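A single protein chain has been removed from this complex, and every other one stays in its place.
After this line comes subunit A, so read on.
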(Lines give C-alpha, C1' and ligand atoms only; values in the text may rest on other atoms or scores of the structure.)
Protein backbone atom coordinates (compact mmCIF):
# COMPACT_ATOMS: atom_id res chain seq x y z
CA UNK A 1 0.00 0.00 0.00
CA UNK A 2 1.24 3.44 -0.66
CA UNK A 3 1.74 5.98 2.06
CA UNK A 4 -0.39 8.59 0.27
CA UNK A 5 -4.03 8.83 1.11
CA UNK A 6 -3.85 7.09 4.45
CA UNK A 7 -4.74 8.41 7.80
CA UNK A 8 -3.16 7.34 11.04
CA UNK A 9 -5.81 5.66 13.15
CA UNK A 10 -4.33 7.09 16.35
CA UNK A 11 -3.96 10.82 15.63
CA UNK A 12 -5.63 11.21 12.24
CA UNK A 13 -2.68 12.81 10.45
CA UNK A 14 -1.86 12.02 6.86
CA UNK A 15 1.85 12.33 7.37
CA UNK A 16 2.79 8.65 6.87
CA UNK A 17 6.18 7.48 5.66
CA UNK A 18 7.86 4.25 4.69
CA UNK A 19 10.18 3.38 7.51
CA UNK A 20 11.43 -0.16 7.16
CA UNK A 21 12.61 -1.88 10.28
CA UNK A 22 15.49 -4.06 9.09
CA UNK A 23 13.88 -6.28 6.48
CA UNK A 24 10.31 -5.67 7.52
CA UNK A 25 8.41 -3.06 5.53
CA UNK A 26 6.54 -0.66 7.86
CA UNK A 27 4.34 2.41 7.37
CA UNK A 28 4.79 4.82 10.29
CA UNK A 29 2.96 8.00 11.25
CA UNK A 30 5.45 10.84 11.74
CA UNK A 31 3.40 12.80 14.24
CA UNK A 32 2.54 10.15 16.80
CA UNK A 33 4.93 7.39 15.83
CA UNK A 34 2.42 4.56 15.64
CA UNK A 35 2.88 1.80 13.12
CA UNK A 36 0.05 1.94 10.65
CA UNK A 37 0.83 -1.28 8.85
CA UNK A 38 3.64 -3.73 8.44
CA UNK A 39 4.62 -6.39 5.94
CA UNK A 40 5.39 -10.03 6.55
CA UNK A 41 8.73 -10.91 7.93
CA UNK A 42 9.54 -13.74 5.58
CA UNK A 43 8.24 -14.80 2.24
CA UNK A 44 7.46 -18.45 2.79
CA UNK A 45 4.74 -20.00 0.69
CA UNK A 46 1.38 -20.44 2.42
CA UNK A 47 1.11 -23.66 4.42
CA UNK A 48 4.82 -24.37 4.50
CA UNK A 49 7.10 -25.13 1.64
CA UNK A 50 6.57 -27.99 -0.76
CA UNK A 51 9.72 -29.80 0.18
CA UNK A 52 9.75 -31.04 3.82
CA UNK A 53 12.71 -30.45 6.06
CA UNK A 54 13.53 -34.12 6.46
CA UNK A 55 13.59 -34.55 2.73
CA UNK A 56 15.95 -31.68 2.20
CA UNK A 57 18.40 -33.08 4.71
CA UNK A 58 17.95 -36.78 3.97
CA UNK A 59 20.69 -39.00 2.71
CA UNK A 60 20.16 -42.44 1.10
CA UNK A 61 17.85 -44.66 3.33
CA UNK A 62 19.88 -46.81 5.73
CA UNK A 63 18.66 -50.02 7.33
CA UNK A 64 17.67 -49.72 10.95
CA UNK A 65 20.49 -50.28 13.44
CA UNK A 66 18.57 -52.99 15.28
CA UNK A 67 18.02 -54.84 12.04
CA UNK A 68 21.76 -54.95 11.45
CA UNK A 69 22.39 -56.13 15.00
CA UNK A 70 19.71 -58.76 14.60
CA UNK A 71 21.24 -60.04 11.41
CA UNK A 72 24.59 -60.32 13.09
CA UNK A 73 22.95 -62.28 15.89
CA UNK A 74 21.39 -64.63 13.36
CA UNK A 75 24.82 -65.17 11.86
CA UNK A 76 26.32 -65.81 15.28
CA UNK A 77 23.67 -68.40 16.15
CA UNK A 78 24.18 -70.15 12.84
CA UNK A 79 27.90 -70.29 13.41
CA UNK A 80 27.51 -71.68 16.93
CA UNK A 81 25.20 -74.39 15.64
CA UNK A 82 27.57 -75.00 12.72
CA UNK A 83 24.81 -75.16 10.16
CA UNK A 84 25.52 -74.97 6.46
CA UNK A 85 25.54 -71.90 4.26
CA UNK A 86 22.05 -72.42 2.85
CA UNK A 87 20.45 -72.40 6.24
CA UNK A 88 22.31 -69.27 7.20
CA UNK A 89 21.13 -67.45 4.08
CA UNK A 90 17.57 -68.63 4.51
CA UNK A 91 17.55 -67.47 8.14
CA UNK A 92 18.78 -64.06 7.12
CA UNK A 93 16.02 -63.77 4.52
CA UNK A 94 13.39 -64.83 7.00
CA UNK A 95 14.69 -62.43 9.61
CA UNK A 96 14.59 -59.49 7.24
CA UNK A 97 11.04 -60.32 6.19
CA UNK A 98 9.88 -60.84 9.73
CA UNK A 99 11.55 -57.69 11.01
CA UNK A 100 9.82 -55.56 8.45
CA UNK A 101 6.47 -57.26 8.84
CA UNK A 102 3.97 -55.03 10.55
CA UNK A 103 3.36 -57.53 13.33
CA UNK A 104 6.96 -57.31 14.47
CA UNK A 105 7.83 -53.76 13.61
CA UNK A 106 6.97 -52.26 16.96
CA UNK A 107 7.70 -55.07 19.38
CA UNK A 108 10.23 -54.94 22.20
CA UNK A 109 13.91 -55.54 21.61
CA UNK A 110 13.76 -58.73 23.64
CA UNK A 111 11.13 -60.11 21.31
CA UNK A 112 13.21 -59.18 18.29
CA UNK A 113 16.12 -60.99 19.84
CA UNK A 114 14.04 -64.12 20.26
CA UNK A 115 12.88 -63.64 16.69
CA UNK A 116 16.46 -64.21 15.53
CA UNK A 117 16.47 -67.64 17.13
CA UNK A 118 13.06 -68.47 15.69
CA UNK A 119 14.24 -67.65 12.17
CA UNK A 120 17.17 -70.00 12.55
CA UNK A 121 14.86 -72.67 13.94
CA UNK A 122 12.42 -72.47 11.06
CA UNK A 123 15.16 -72.50 8.43
CA UNK A 124 16.76 -75.55 10.02
CA UNK A 125 13.43 -77.32 9.97
CA UNK A 126 12.75 -76.45 6.37
CA UNK A 127 16.14 -77.72 5.26
CA UNK A 128 16.05 -80.88 7.37
CA UNK A 129 18.59 -79.95 9.99
CA UNK A 130 17.19 -81.23 13.25
CA UNK A 131 17.40 -78.91 16.23
CA UNK A 132 14.94 -78.56 19.06
CA UNK A 133 13.23 -75.55 20.55
CA UNK A 134 15.12 -76.36 23.74
CA UNK A 135 18.46 -75.79 22.04
CA UNK A 136 17.39 -72.41 20.71
CA UNK A 137 16.03 -71.29 24.06
CA UNK A 138 19.30 -72.29 25.65
CA UNK A 139 21.23 -70.22 23.15
CA UNK A 140 18.96 -67.23 23.56
CA UNK A 141 18.72 -67.69 27.32
CA UNK A 142 14.94 -67.37 27.14
CA UNK A 143 11.98 -69.42 28.33
CA UNK A 144 11.04 -72.08 25.80
CA UNK A 145 7.35 -71.22 26.07
CA UNK A 146 8.04 -67.63 25.08
CA UNK A 147 10.24 -68.79 22.23
CA UNK A 148 7.52 -71.17 21.13
CA UNK A 149 4.86 -68.47 21.17
CA UNK A 150 6.93 -66.10 19.05
CA UNK A 151 7.87 -68.94 16.73
CA UNK A 152 4.23 -69.77 16.10
CA UNK A 153 3.33 -66.12 15.58
CA UNK A 154 6.14 -65.74 13.08
CA UNK A 155 5.21 -68.87 11.16
CA UNK A 156 1.62 -67.69 10.97
CA UNK A 157 2.47 -64.17 9.83
CA UNK A 158 4.98 -65.18 7.22
CA UNK A 159 2.92 -68.21 6.13
CA UNK A 160 5.81 -70.60 6.34
CA UNK A 161 5.21 -74.32 6.32
CA UNK A 162 7.85 -76.03 8.35
CA UNK A 163 7.93 -79.80 8.84
CA UNK A 164 7.72 -81.11 12.38
CA UNK A 165 10.78 -82.44 14.02
CA UNK A 166 11.15 -86.17 14.37
CA UNK A 167 12.68 -87.49 17.57
CA UNK A 168 14.77 -90.05 15.72
CA UNK A 169 16.53 -87.25 13.82
CA UNK A 170 17.44 -85.29 16.90
CA UNK A 171 18.72 -88.18 18.93
CA UNK A 172 22.07 -88.30 17.18
CA UNK A 173 22.88 -84.75 18.12
CA UNK A 174 21.58 -85.45 21.60
CA UNK A 175 23.81 -88.49 22.10
CA UNK A 176 26.88 -86.51 21.17
CA UNK A 177 26.33 -84.33 24.21
CA UNK A 178 26.96 -87.19 26.57
CA UNK A 179 30.59 -87.30 27.64
CA UNK A 180 30.77 -91.03 27.86
CA UNK A 181 33.59 -91.89 25.49
CA UNK A 182 36.79 -93.55 26.67
CA UNK A 183 38.56 -90.18 26.89
CA UNK A 184 36.25 -88.86 29.55
CA UNK A 185 35.37 -91.76 31.79
CA UNK A 186 37.04 -94.97 32.97
CA UNK A 187 37.11 -97.85 30.52
CA UNK A 188 34.37 -99.89 32.15
CA UNK A 189 31.87 -97.04 31.80
CA UNK A 190 32.96 -95.83 28.40
CA UNK A 191 30.99 -96.40 25.26
CA UNK A 192 31.59 -95.69 21.60
CA UNK A 193 29.36 -92.80 20.56
CA UNK A 194 28.33 -94.48 17.31
CA UNK A 195 27.16 -97.67 18.99
CA UNK A 196 25.38 -95.69 21.63
CA UNK A 197 23.56 -93.62 19.03
CA UNK A 198 22.55 -96.65 17.02
CA UNK A 199 21.12 -98.44 20.04
CA UNK A 200 19.37 -95.30 21.26
CA UNK A 201 17.79 -94.70 17.85
CA UNK A 202 16.42 -98.23 17.84
CA UNK A 203 14.98 -97.73 21.32
CA UNK A 204 13.36 -94.46 20.31
CA UNK A 205 11.81 -96.06 17.26
CA UNK A 206 10.41 -98.80 19.45
CA UNK A 207 9.04 -96.19 21.84
CA UNK A 208 7.45 -94.36 18.92
CA UNK A 209 5.74 -97.54 17.79
CA UNK A 210 4.30 -98.17 21.21
CA UNK A 211 2.78 -94.77 21.91
CA UNK A 212 5.38 -93.48 24.30
CA UNK A 213 6.61 -90.68 22.06
CA UNK A 214 3.40 -89.12 20.76
CA UNK A 215 2.45 -86.04 22.70
CA UNK A 216 5.48 -86.01 24.98
CA UNK A 217 8.47 -83.72 25.19
CA UNK A 218 11.29 -85.26 23.15
CA UNK A 219 14.27 -84.62 25.41
CA UNK A 220 13.29 -86.83 28.39
CA UNK A 221 12.59 -89.66 25.95
CA UNK A 222 16.00 -89.24 24.36
CA UNK A 223 17.65 -89.19 27.74
CA UNK A 224 15.84 -92.37 28.77
CA UNK A 225 16.78 -94.07 25.49
CA UNK A 226 20.42 -93.09 25.83
CA UNK A 227 20.57 -94.35 29.40
CA UNK A 228 18.99 -97.69 28.54
CA UNK A 229 21.18 -98.00 25.45
CA UNK A 230 24.28 -97.43 27.55
CA UNK A 231 23.17 -100.00 30.09
CA UNK A 232 22.28 -102.59 27.51
CA UNK A 233 25.51 -102.34 25.53
CA UNK A 234 27.37 -103.93 28.47
CA UNK A 235 24.70 -105.24 30.82
CA UNK A 236 27.00 -106.22 33.65
CA UNK A 237 26.16 -105.81 37.33
CA UNK A 238 28.19 -102.64 37.62
CA UNK A 239 26.28 -100.78 34.94
CA UNK A 240 22.92 -102.12 35.98
CA UNK A 241 23.43 -100.67 39.43
CA UNK A 242 23.92 -97.21 37.95
CA UNK A 243 20.81 -95.10 38.44
CA UNK A 244 19.75 -92.44 35.95
CA UNK A 245 20.98 -89.78 38.35
CA UNK A 246 24.47 -91.21 38.52
CA UNK A 247 24.60 -91.76 34.78
CA UNK A 248 23.75 -88.12 34.13
CA UNK A 249 26.38 -87.03 36.61
CA UNK A 250 29.04 -89.15 34.93
CA UNK A 251 28.06 -87.99 31.48
CA UNK A 252 27.88 -84.41 32.68
CA UNK A 253 24.33 -83.90 31.51
CA UNK A 254 21.52 -82.26 33.44
CA UNK A 255 18.97 -84.83 34.50
CA UNK A 256 15.28 -84.26 33.73
CA UNK A 257 12.60 -85.43 36.12
CA UNK A 258 10.31 -87.00 33.58
CA UNK A 259 13.13 -89.10 32.15
CA UNK A 260 12.66 -91.54 35.04
CA UNK A 261 9.02 -92.13 34.07
CA UNK A 262 10.03 -92.65 30.46
CA UNK A 263 12.63 -95.20 31.51
CA UNK A 264 9.94 -97.13 33.36
CA UNK A 265 7.57 -96.93 30.39
CA UNK A 266 10.16 -98.13 27.91
CA UNK A 267 11.12 -100.98 30.24
CA UNK A 268 7.45 -101.98 30.42
CA UNK A 269 7.26 -102.16 26.65
CA UNK A 270 10.50 -104.14 26.52
CA UNK A 271 9.07 -106.60 29.04
CA UNK A 272 5.95 -107.06 26.94
CA UNK A 273 8.12 -107.91 23.97
CA UNK A 274 10.63 -109.91 25.98
CA UNK A 275 7.85 -112.30 26.98
CA UNK A 276 7.46 -113.25 23.34
CA UNK A 277 11.02 -114.42 22.86
CA UNK A 278 10.68 -118.18 22.43
CA UNK A 279 13.95 -119.25 24.03
CA UNK A 280 13.62 -117.23 27.23
CA UNK A 281 12.55 -119.53 30.03
CA UNK A 282 12.40 -117.28 33.07
CA UNK A 283 9.83 -114.54 33.59
CA UNK A 284 10.84 -111.21 32.16
CA UNK A 285 10.80 -108.40 34.70
CA UNK A 286 12.01 -104.82 34.40
CA UNK A 287 15.10 -105.83 36.32
CA UNK A 288 16.35 -108.57 34.02
CA UNK A 289 15.06 -107.21 30.72
CA UNK A 290 18.16 -105.13 30.04
CA UNK A 291 20.16 -108.19 29.12
CA UNK A 292 17.59 -109.05 26.51
CA UNK A 293 17.45 -105.59 24.97
CA UNK A 294 19.87 -106.33 22.17
CA UNK A 295 17.91 -109.36 21.13
CA UNK A 296 14.59 -107.56 21.39
CA UNK A 297 15.74 -104.62 19.31
CA UNK A 298 17.15 -106.80 16.57
CA UNK A 299 13.87 -108.62 16.16
CA UNK A 300 11.51 -105.97 17.32
CA UNK A 301 9.09 -106.04 14.42
CA UNK A 302 8.65 -109.77 14.58
CA UNK A 303 8.20 -109.60 18.34
CA UNK A 304 5.67 -106.80 17.99
CA UNK A 305 3.62 -108.86 15.61
CA UNK A 306 3.79 -111.88 17.88
CA UNK A 307 2.78 -109.83 20.88
CA UNK A 308 -0.21 -108.36 19.06
CA UNK A 309 -1.31 -111.77 17.89
CA UNK A 310 -0.98 -113.30 21.34
CA UNK A 311 -2.93 -110.44 22.80
CA UNK A 312 -5.70 -110.77 20.24
CA UNK A 313 -5.95 -114.49 20.89
CA UNK A 314 -6.16 -113.84 24.61
CA UNK A 315 -8.94 -111.30 24.10
CA UNK A 316 -10.87 -113.66 21.87
CA UNK A 317 -10.73 -116.38 24.49
CA UNK A 318 -11.84 -113.93 27.13
CA UNK A 319 -14.85 -112.68 25.18
CA UNK A 320 -15.91 -116.23 24.36
CA UNK A 321 -15.72 -117.15 28.01
CA UNK A 322 -17.73 -114.14 29.08
CA UNK A 323 -20.40 -114.76 26.43
CA UNK A 324 -20.93 -118.21 27.79
CA UNK A 325 -21.76 -116.74 31.16
CA UNK A 326 -25.00 -115.07 32.23
CA UNK A 327 -26.54 -112.37 30.03
CA UNK A 328 -24.68 -109.12 30.05
CA UNK A 329 -25.11 -107.02 33.17
CA UNK A 330 -27.68 -104.39 32.52
CA UNK A 331 -26.85 -100.84 33.09
CA UNK A 332 -28.13 -100.16 36.50
CA UNK A 333 -25.63 -97.48 36.17
CA UNK A 334 -28.24 -94.93 35.26
CA UNK A 335 -28.42 -94.03 38.92
CA UNK A 336 -25.71 -91.47 38.65
CA UNK A 337 -25.03 -89.35 35.70
CA UNK A 338 -22.64 -86.54 35.31
CA UNK A 339 -24.03 -83.11 35.82
CA UNK A 340 -22.68 -82.07 32.48
CA UNK A 341 -25.02 -82.05 29.56
CA UNK A 342 -23.98 -84.53 26.92
CA UNK A 343 -24.79 -84.08 23.29
CA UNK A 344 -24.81 -87.64 22.12
CA UNK A 345 -24.57 -88.08 18.44
CA UNK A 346 -24.99 -91.75 17.83
CA UNK A 347 -27.77 -93.65 19.34
CA UNK A 348 -27.26 -97.22 18.21
CA UNK A 349 -25.77 -98.81 21.29
CA UNK A 350 -23.90 -102.00 22.02
CA UNK A 351 -26.00 -104.84 23.30
CA UNK A 352 -25.25 -104.32 26.95
CA UNK A 353 -25.83 -100.61 26.95
CA UNK A 354 -29.55 -100.46 27.30
CA UNK A 355 -30.51 -97.51 29.38
CA UNK A 356 -33.17 -94.95 29.93
CA UNK A 357 -32.66 -93.23 26.62
CA UNK A 358 -35.95 -92.21 25.11
CA UNK A 359 -35.08 -92.66 21.49
CA UNK A 360 -33.08 -95.77 20.76
CA UNK A 361 -32.91 -94.81 17.13
CA UNK A 362 -30.79 -96.27 14.44
CA UNK A 363 -27.41 -95.17 13.30
CA UNK A 364 -27.85 -91.53 12.67
CA UNK A 365 -25.09 -89.01 12.72
CA UNK A 366 -27.10 -86.01 13.85
CA UNK A 367 -26.01 -84.66 17.18
CA UNK A 368 -28.92 -84.42 19.52
CA UNK A 369 -29.22 -82.87 22.92
CA UNK A 370 -30.42 -85.69 25.06
CA UNK A 371 -32.16 -85.33 28.40
CA UNK A 372 -30.01 -85.42 31.50
CA UNK A 373 -30.60 -88.97 32.53
CA UNK A 374 -28.77 -90.47 29.61
CA UNK A 375 -26.15 -92.93 30.65
CA UNK A 376 -23.04 -90.87 30.61
CA UNK A 377 -21.70 -93.27 33.15
CA UNK A 378 -21.71 -96.25 30.88
CA UNK A 379 -20.63 -94.39 27.82
CA UNK A 380 -17.62 -93.39 29.81
CA UNK A 381 -16.80 -97.04 30.28
CA UNK A 382 -16.12 -97.89 26.64
CA UNK A 383 -13.50 -95.13 26.35
CA UNK A 384 -11.81 -96.31 29.51
CA UNK A 385 -12.12 -99.92 28.57
CA UNK A 386 -10.54 -99.57 25.18
CA UNK A 387 -7.32 -98.61 26.86
CA UNK A 388 -7.30 -101.82 28.82
CA UNK A 389 -8.23 -103.92 25.83
CA UNK A 390 -5.33 -102.83 23.67
CA UNK A 391 -1.78 -104.03 24.19
CA UNK A 392 -0.01 -100.80 23.31
CA UNK A 393 -1.65 -97.48 24.03
CA UNK A 394 -0.59 -94.12 25.40
CA UNK A 395 0.41 -94.73 29.02
CA UNK A 396 -2.21 -92.43 30.54
CA UNK A 397 -4.91 -94.46 28.83
CA UNK A 398 -3.58 -97.74 30.16
CA UNK A 399 -3.27 -96.37 33.66
CA UNK A 400 -6.39 -94.24 33.45
CA UNK A 401 -7.26 -92.14 36.47
CA UNK A 402 -10.61 -92.97 38.01
CA UNK A 403 -13.10 -90.19 37.58
CA UNK A 404 -15.56 -89.36 40.31
CA UNK A 405 -19.15 -89.72 39.18
CA UNK A 406 -20.73 -86.36 39.81
CA UNK A 407 -24.22 -85.78 41.16
CA UNK A 408 -26.88 -84.54 38.76
CA UNK A 409 -28.03 -81.07 39.63
CA UNK A 410 -31.19 -80.62 37.65
CA UNK A 411 -32.89 -81.73 34.49
CA UNK A 412 -34.33 -79.71 31.66
CA UNK A 413 -33.45 -76.07 31.69
CA UNK A 414 -35.06 -73.83 29.13
CA UNK A 415 -33.60 -70.51 30.17
CA UNK A 416 -36.92 -68.71 30.28
CA UNK A 417 -38.35 -70.11 33.46
CA UNK A 418 -39.88 -68.20 36.30
CA UNK A 419 -37.55 -67.09 39.03
CA UNK A 420 -39.09 -67.03 42.45
CA UNK A 421 -38.55 -64.23 44.92
CA UNK A 422 -37.38 -66.48 47.69
CA UNK A 423 -34.58 -67.74 45.51
CA UNK A 424 -33.35 -64.26 44.86
CA UNK A 425 -33.67 -63.24 48.46
CA UNK A 426 -31.16 -65.88 49.40
CA UNK A 427 -28.56 -63.80 47.61
CA UNK A 428 -29.30 -60.57 49.40
CA UNK A 429 -28.36 -59.63 52.91
CA UNK A 430 -30.99 -58.33 55.27
CA UNK A 431 -30.47 -54.71 56.39
CA UNK A 432 -29.30 -55.90 59.81
CA UNK A 433 -26.75 -58.21 58.23
CA UNK A 434 -25.55 -55.41 55.99
CA UNK A 435 -25.08 -53.09 58.94
CA UNK A 436 -23.17 -55.76 60.86
CA UNK A 437 -20.99 -56.43 57.87
CA UNK A 438 -20.17 -52.75 57.42
CA UNK A 439 -19.37 -52.44 61.09
CA UNK A 440 -17.06 -55.40 61.01
CA UNK A 441 -15.25 -54.09 57.96
CA UNK A 442 -14.71 -50.82 59.76
CA UNK A 443 -13.34 -52.59 62.80
CA UNK A 444 -11.03 -54.70 60.65
CA UNK A 445 -9.66 -51.72 58.81
CA UNK A 446 -9.12 -49.88 62.10
CA UNK A 447 -7.20 -52.78 63.55
CA UNK A 448 -5.16 -53.05 60.37
CA UNK A 449 -4.19 -49.42 60.48
CA UNK A 450 -3.47 -49.69 64.21
CA UNK A 451 -1.12 -52.58 63.52
CA UNK A 452 0.74 -50.84 60.73
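Here is the rule we go by: a contact is a pair of C-beta atoms (placed from the backbone, for glycine too) under 8 Å apart; a residue touches a chain by one contact, two chains touch by 3 or more; residues count from 1.
Convention: contacts and distances are computed from a predicted model.
Novice: For the chain omitted from this view, which of "Outer dynein arm docking complex subunit 2", "Signal peptidase subunit 3", "TATA box-binding protein-like 1" or "Histidine-containing phosphotransfer protein" is its UniProt protein name?
Specialist: The chain we cannot see is, by its UniProt record, "TATA box-binding protein-like 1".
Novice: Where the complex has a chain not shown, which of A:78, A:119, A:133 or A:224 is the residue touching it?
Specialist: Touches the omitted chain: A:133.
Novice: Give the residue, chosen from A:99, A:129, A:178 or A:211, that touches the chain omitted from the document.
Specialist: A:211
Novice: Counting contacts across the full complex, list the positions on subunit A that touch the omitted chain.
Specialist: Spelled out for subunit A, the touching residues are 132-134, 144-145, 148, 151-152, 159, 161, 163-166, 209-211, 214-219, 301, 304-305, 308, 338-350, 363-365, 367, 369, 376, 379-380, 382-383, 386-387, 391-394, 396-397, 409-410, 413-417, 419, 423-429, 434, 437-438.
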